[in-house]
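Worksheet for the structure shown next.
All protein chains but one are shown in place.
What follows is chain A.
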């Protein structure tokens, strides 16, 4: 087997190994499935409940994507504002750090009071949790500019906005795309957390209610579906990142 094919198969081998260890441990220790179902039982639940699972996954997926979209829009604008001036950077950065330190679960009860239970709190929680890395990355990309290059352009009569559009923005693109990968996974966390607390739809809700009925295989099926969705989205943005900012990955792409 060639080294490259080996590398390509490696993640799948790891998954299979993990599943095998999981199933093996559960069987060897004889754990009852209502406490900790094995891989096979989970897989079985996934097939039996394919209908409800796909319905709830769709709910989780679209709320996550909408929240993520909001996060990207707001993150870009805020990042641009903060990164474009030293003053704004100094002024806003501590606030953002403080805001980011608040556990986003703490917002869910407030959002429920404001918007009731359902999709809106899920979308907003996803948004709140995911926009921060985007802001920080875009702002940093814009703020790091070689002073000499700025001189070269300023002497030609370039205005601040020229420099930002010609140099700052393209330069911050790799940072931006890198942050999207982080943000999309965070957005899933936000949605699912909100669904567990305040919704009657979505994978979070499904797991919650299945858990309360001790149907653990279904709970685990939910977990696996979430992580699968997050992985697919992550890979999607990883590919997008490589496509859009090839110049920043020189030498690595092969």
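Please note the rule applied: a contact is a pair of C-beta atoms (placed from the backbone, for glycine too) under 8 Å apart; a residue touches a chain by one contact, two chains touch by 3 or more; residues count from 1.
Just so it is clear, contacts and distances are computed from a predicted model.
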Per UniProt record, name of the chain withheld from view ["NitT/TauT family transport system ATP-binding protein", "Dehydratase", "ATP synthase subunit b" or "Amino acid/amide ABC transporter membrane protein 2, HAAT family"]: "NitT/TauT family transport system ATP-binding protein"
Of A:46, A:112, A:153 or A:223, the one touching the omitted chain in the full complex: A:153
Hidden partner interface residues of chain A, rising order: 146, 148-149, 151-158, 162, 166-167, 170-171, 173, 245, 247-248, 250
